[in-house]
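Missing here is one protein chain; the remaining ones are kept as they sit in the complex.
Then we have subunit A:
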Amino acid sequence: MKKIIVVLLVSLVGFVAQAQEKKNKNAKHDIAVKGNCEMCKKRIEKAAYGVPGVKSAIWTADSQSLHVIMNEEKATPLQLQESIAKAGHDAGEVKASADAYGKLHSCCQYER
């Protein structure tokens, strides 16, 4: 009897632990993204919305950061950063390639 309870308990704990590992569907992230103006804002947000699972993306010039809510089951924050960098804006740890940066409009060529 005791053994059964222990087994049940263990499996329950295991289940709970597994549930906690489940990826967050409404994960919030603040990612440092460089940019200057309204035009940058549109490009950055557009790039973010292009990533599957991104539900909300708001970038402000003042904070130089992108506030996102995303479903991590569909994409990782790193994938998001890569996609923004691809659009020309340094995002978190991912830097934009010189090529992508060069393609930006002059008003968006942030200090790097």
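Throughout what follows, a contact is a pair of C-beta atoms (placed from the backbone, for glycine too) under 8 Å apart; a residue touches a chain by one contact, two chains touch by 3 or more; residues count from 1.
Operating definition for what follows: contacts and distances are computed from a predicted model.
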Legend entry - Protein that the absent chain corresponds to, by UniProt name, given "YvlB/LiaX N-terminal domain-containing protein", "Chemotaxis protein CheA", "TonB-dependent receptor" or "Probable tRNA sulfurtransferase": "TonB-dependent receptor"
Legend entry - Contact footprint on subunit A, counting only the chain that is left out: 26, 28-32, 34, 36, 42, 45-46, 49, 54-57, 61-62, 64-65, 69, 107, 111
